[in-house]
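Just one protein chain is left out here, and the rest sit where they should.
Right after this comes chain A.
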């Protein structure tokens, strides 16, 4: 059985002046433990689809099914990471990473300990009492990852989490996130407009067109890349081939507009 099914989802935003269709008839399926990417130009409804999967918004049409159950309201099995870390500046790192657990009322000592262990494993040992503004951008985004993983979600939704970082930090963090998610066998869904990032990190890539957002193609990342970490994957010969291929596809999408 499929882990996550997006079944004929359409979504339209209403404003006083117009009705804008952000997504049109999107259907896709994701397996357990898979890492997939939503790739496309801005305005293709990637983030809308992510919000629908997280049940932050209800689709106008269609439904999302997670482990055989229709997604209605916000559920703890989904973890969401945003473009920026959005750590709460008035909370210490420890308070920040335990935020999800506190909100959900799961703040048992074991859960807390697990979150703190995760923090040190991710290379942030000893910053528990610091405030976010004392950390660098990369460290903050790592802390945000811990916050998301602390509640032990079954699926992670990553909404361009690396886009606000400088290139070097971004590469390091891609590596770290990829390894961490593989280690904990998490299913993950990455939204990005960076072709390289999509290829390096994912098993499958869903290509979206803009206005209205439609799923146009699915690329399966070749096996030799899938098993490599993002950094090594970028150096593989197949990487640039696939990059060129997707590049042309995106280009022709824009030309058709």
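For this structure, a couple of remarks:
The rule we apply is simple: a residue touches a chain if its C-beta (ideal position, glycine included) is under 8 Å from a C-beta of that chain, and two chains touch if they have at least 3 such contacts; residues count from 1.
Just so we're on the same page, contacts and distances are computed from a predicted model.
Set against the options "Lactate utilization protein", "Tricarboxylate transporter", "NADH-quinone oxidoreductase subunit K" or "NitT/TauT family transport system permease protein", the UniProt name belonging to the omitted chain is "NitT/TauT family transport system permease protein". Residue in contact with the omitted chain (choice from A:10, A:151 or A:187): A:151.
From the options A:26, A:78 or A:242, the residue with contact to the unseen chain in the full assembly is A:78.
Where chain A meets the chain that is not shown, the touching residues are 54, 56, 73-76, 78-80, 82, 84, 86, 88-90, 99-100, 103-104, 131, 133, 151.
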